[in-house]
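Moving on to subunit A:
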Amino acid sequence: MAEPIPPIVQLTDVRKAFGSVEVLKGISMEVDAGNVVCIIGPSGSGKSTVLRCINGLVSINSGSIRVDTHQVETLRTEKMLVPLRHDVSMVFQQYNLFPHKTVLENVLMAPIQVLKRNPDEVRSLAESLLAKVQLADRGDAYPGQLSGGQQQRVAIVRALAMEPKVMLFDEVTAALDPEMVKEVLGVIRDLANEGMTCILVTHEMRFAEEIADRVYFTDGGIIVEHAPPKQLFHNPEDPRLRAFLDKVL
Partner candidate 1 sequence: MSRELTHALIGFFGVIAVLGGVFLAAYGGDSLDAVIVLTNRASLLLIGSNSFDSVGGGFLANIGISLASMVVATVLGVSLGGATTAPNPMVRNTAILVVNLMRNSPWLVVLYAMLYLIPFRLSIFGTEYWVSPAAKAVVGLSVPVTAYMSEVFRAGIQSVPDGQWESARALGYRRGAILRRIILPQALPQMIPNIMTTYAMLFIGTSLVVVTGTKDVLSVAKTVIASDGDDYATAVYLFVLLLFFIYCYPIATASRAIEQKIRKAGLHG
Partner candidate 2 sequence: MFGFDFSWLGDPLYQSWFMKGLATTLLLSVVAGILSILIGIVGAAILHFRTPFLAPFTVILIDLFRNTPPLVQLFFFYFMLSDVGFSFTDPLTGASMPVFSGFTCVVLSLCTFNGAIAIEIIRSGISSVPSQTVEGARSLGYTRRQVFLTMELPLALRMTVPLMTNNIVSIIKTSAQASLVAVTDITYYATQAMLETFLNIEVMMVLWLIYVAIATIVSLGARAISRAVRIPGYGLVS
Partner candidate 3 sequence: MHKTFWKMPLILATAVGLAGVASADQLDSVKERGVLSIGIKNDYRPFGYLDENGEVTGFEIDLATYIGEKIVGPEGEVELVPVVASNRIELLKAGRIDLILATLGVNEDRAKVIDFTEEFYNMAGIVLMAPNDTDLASWDQVAGKKLCGIQGNLYNRALQETYGAELMLFTGTAEMFSAYEDGRCVAVAYDGPMLNLKLAEQGWGEKNKIAVETFDYIPIAGGARKGEERFLQAVNEAIQSAEAANLLVEAEAKYSMGSSAYVNDRAEAARKAGY
């Protein structure tokens, strides 16, 4: 029998407080390489904070986080975090594109300036990625000239251009008009099918059910229940999860 491959992301008893407010009260979680994991739960339950801890945007108070070979809680300075940021990319609810740079510049900047990659190589990568999300012709546009759905697709491309091992998606469709949600989810679906490890915080329950290998439900800073989607959505055990699903489905 083959040695089991360790999960690519592993959180063990992670705790985080902002001032006197404890947001994460001992979160443990495992994500295998190539898997898609969705985190659902009521707002304020700490879902987004979990993502921010994984890529070191938020430092944790105790516990441990390992991503591939990086032990995140030991990375104390921005400089030490750079290799982690290479391997873990994030897409935000508000897109957060840089408004003063064109679409193409948004995509090229970080690989060239942070990762010191060869500009020509990055450019051809960026162009092929933009083509994949049907934005090949908008490279010279400014973010302000694009629709929300287009901006979010650019943001995904910008994250992908870092050639990460793990992608984090933080409610990426929450700020979009309904007709644009589909085009963004389509891009994520393609990514998942290609075998990219993805962790999503989302309110799109049907999408989570369709795409996820495992779904985590958080409430009040702890993980209340986690299971494969069929079981979690159709056979919820915890009453809190049942109440939540009654409300959103």
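A word on the picks: all candidates are chains of the complex that A comes from, given by their letters.
Convention: contacts are C-beta pairs under 8 Å (C-beta built on N, C-alpha and C of every residue); 3 or more make two chains touch, one makes a residue touch a chain; residues count from 1.
This structure is a prediction, so every number in the text was calculated from the model and none was measured.
J.: Just give the number of the candidate touching subunit A here, out of 1, 2 or 3, all from the same complex.
T.: That would be candidate 1, which touches subunit A.
J.: Can you list the residues on subunit A that touch candidate 1 in the complex?
T.: Counting only subunit A, the residues touching candidate 1 are 55, 57, 78-79, 81-82, 85-86, 89-90, 92, 94, 96-100, 109-110, 113-115, 144, 155, 158-159, 162.
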